[in-house]
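Heads up, the thing below is written out as structure tokens.
Take a look at subunit A:
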Amino acid sequence: MTLTYYALTGAVLVGLGAYGLLAVPHLIRRIIAFNLMGSGLFLFFGAAGARGGVPDAIPQALIITGIVVALSASALAVGLVVALARRSGKAFLPDDYPADDEDRAP
Partner candidate 1 sequence: MTLALDLALCVLILGVALASVAGGGVFRAVIFFITYGLFVAMAWARLGALDVALAEAAIGAGLTGVLLLAALGRLRRMNATSPPHRTGLHLPAAFAGAALACALGWAWFALPAPSPPDLGPVMPQSGVGNRVTAVLLNFRAWDTLLESIVLLAALLGVWMLAQDKDWTAPLGPRYHAQAGGVLASFGRLLPPVGLAFGVYLVWAGADSTGGAFQGGTVLAAVGLVALMSNVMRPPRVSQGVLRAALVLGPAVFLCAGLLATASGGAFLSLSPALAKPVILTIEVALTISIAVTLALLVIGASGDGEYAP
Partner candidate 2 sequence: MTAALPVLIVLTSLVPACVTFFLAQDSHRLRNGLNLSGAVLKLALIVWMLFAVAGGASYEATLPLAPGLVILLRVDALALLFISLSAALWFATTIYAIAYFGKKAELSRFFGFFSLCVAATTGLALSGSLISFFIFFELLTLSTWPLVAHKQDKPSLAAARAYLAYALPGSAALLWAIIWLESATGPVLFTDPPDLSVLEPGALRAIFALFIIGVGVKAALVPLHGWLPAAMAAPAPVSALLHAVAVVKAGAFGVVRVIYDVFGAGNVVALGVGWPLAVLASVTILWGSLRALQQDEIKKRLAYSTVSQVSYIILGAALASPLAMIGGLVHLIHQGLMKITLFFCAGIYDERAGVKKITGLNGMGRRLPWTSVCFSLGAMGMIGLPPMAGFVSKFYLGLGGLQAGAPWVLGVLAASTLLNAAYFLPLLYRLWVLPAPEDAKGDERAPGLVVPAVVTAAASLGVGLLAASPISPLSWATLIVTREYGP
């Protein structure tokens, strides 16, 4: 029963994170949402790995790897948000890419 709680919590976190990643405009919040989605998924995975009585070590190792990968991705994303804000003064994505802007190509 305990495992089910955590698994379902994980499932809800994944849904919540997915919603945030898609719909929240502020980019820092989107990064938070991505982390929620990831850690919810890991929680689900951990609960599934603990079903056999003895916790399965492989999911745990994979989750640690996953946490580090998520941190790497978050760090790059945060860096991009700061860089975008420095260049454009905005902490959100302009709605549409100007397909034919006046800027010369790089």
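The rule we apply is simple: contacts are C-beta pairs under 8 Å (C-beta built on N, C-alpha and C of every residue); 3 or more make two chains touch, one makes a residue touch a chain; residues count from 1.
Inclusion criterion for the candidates: all candidates are chains of the complex that A comes from, given by their letters.
Just so it is clear, the structure is predicted and the values come from calculations on it, not from any experiment.
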For subunit A in this complex, identify the touching candidate from 1 or 2. 1
Given the complex with candidate 1, which residues does subunit A contribute to the contact? 1-20, 22-26, 28-29, 31-33, 35-36, 39-40, 42-44, 46-52, 55-58, 60-65, 67-76, 78-83, 85-86, 89-92
